[in-house]
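Every protein chain except one is present and positioned as in the full complex.
The block that comes next holds chain A.
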Amino acid sequence: MKFNRRAFIGTAAAAASMVAPMVRAQGKPRVVVIGGGAGGATAARYIAKDSKGEIDVTLIEPTRTYYTCFFSNLYIGGFRDLQSIAHTYATLASEYGINVVHDYATGVDRDAKTVALAGGGRVSYDRLIISPGIDFIDGAVPGWDVSAQDVMPHAYKAGTQTALLKSQIEAMPQGGTYVMVAPPNPYRCPPGPYERISMVAHVLKEKNPTAKIIIADPKAKFSKQALFEEGWQKHYGGMIERIGPDFGGENVSVRPDTMEVDVDGEVIKADVVNVIPAQKAGHICEAASLTEGNWAPVDGHTMQSRLDENIHVLGDATNQGDMPKSGFSANSQAKVAAMAVRGALTGSRVFPAKFSNTCWSLISTDDGIKVGASYAATDEKIAKTDGFISATGEDAALRKATYEESIGWYEGITSDMFG
């Protein structure tokens, strides 16, 4: 984590300036970004960097320390420590002049073009960018709601939840049982639950080799399935059991008070239950009436909301077409939105939107795999143009190189987000 005195002052000063509501720089167009993750931080940084001071950028993000969801599975597996996935907004404030406001955005007045903050006050915008990530659908897993997350963690927003899940796994009794309730499509990070299973197995194989891992899965197929199943057989043979929809994997309820999971009438007594519920756009999208169904529809040419041309929505929260919900996708979409916003506000050149995504996953030590694709905007959606995936049976050198590449990518994207 990068942190220095000068940067700290930058953040503090920026936060202090927001105490008085409706302060605005005279004459400069104003962009407000809600959410400081892969979409929001990237968009804020690119607009501030490329407009060279012509646009006033405010970033609203509740947490002072941001933990990336990507690589949080590697923390569970013992390949990274928590500090290595922690980032602050200090450089965005000090080097890029972004007003970083640590507060919750509670609502958007689309007519007045203002964002309401939980701490009181409003921030006005000419263009608003919303990149809030996901929230969970209430009642998606009967017996579970957010109040149960301290007993049955989701660990699908990184930070304390991830740390809790890791400590629960490490405290399992010998021969104990870990159950994951996997989410239905669409959800954040398609390979994420299965990389997590790999990391849990990696830990248990060392510390608790008679433990069992059960996945209750409502999906018939999942991302990189052949690659994961090959790897599980190779590294963790016999430890992992997946119950798909054929065997009731879509009919699951949980009882947090007794640590039981009911899979289609069969009750499993578990030591750790990792519930990853069905998902929807982060709450602010719904509060701003930008959703249709569970997600916010956007125009892929500019990432503008189809319901409000002054608002761009990025990342997991969107319904955009073929791109998976991933940090890489959000980062890619942010650059298209940043270009479109600068074009609209300062008349800078606008180029055709290009998108790409790659998702790396780690199966075991030095056994990395990847899947990726490129995309272009059509009037209907963001459409896939080309793609690739790791092959089964690849040799160890290539898998190791793929893992090392993923570490390089982590350094690249986090520099791209946080400066």
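Just so it is clear, a residue touches a chain if its C-beta (ideal position, glycine included) is under 8 Å from a C-beta of that chain, and two chains touch if they have at least 3 such contacts; residues count from 1.
Criterion: contacts and distances are computed from a predicted model.
Asks: Write down which listed name, "Cytochrome c2", "Murein hydrolase regulator LrgA", "ABC transporter permease" or "FAD-binding oxidoreductase", is the UniProt protein name of the chain that is not shown.
Replies: For the chain not displayed, UniProt's protein name is "Cytochrome c2".
Asks: So one chain is hidden, and I want to know which residue out of A:A86, A:L307 or A:A401 touches that hidden chain in the complete assembly.
Replies: A:A401
Asks: Looking beyond the chains shown, say which of A:T68, A:T177 or A:T358 touches the absent one.
Replies: Candidates A:T68, A:T177 or A:T358; residue touching the omitted chain: A:T358.
Asks: In the complete complex, which positions of chain A touch the hidden chain?
Replies: Residues of chain A in touch with the missing chain: 46, 50, 328, 331-332, 335, 339, 349, 351, 354, 356, 358, 370, 372-374, 376, 385-388, 397-398, 400-401, 404-409, 411-413, 415-416.
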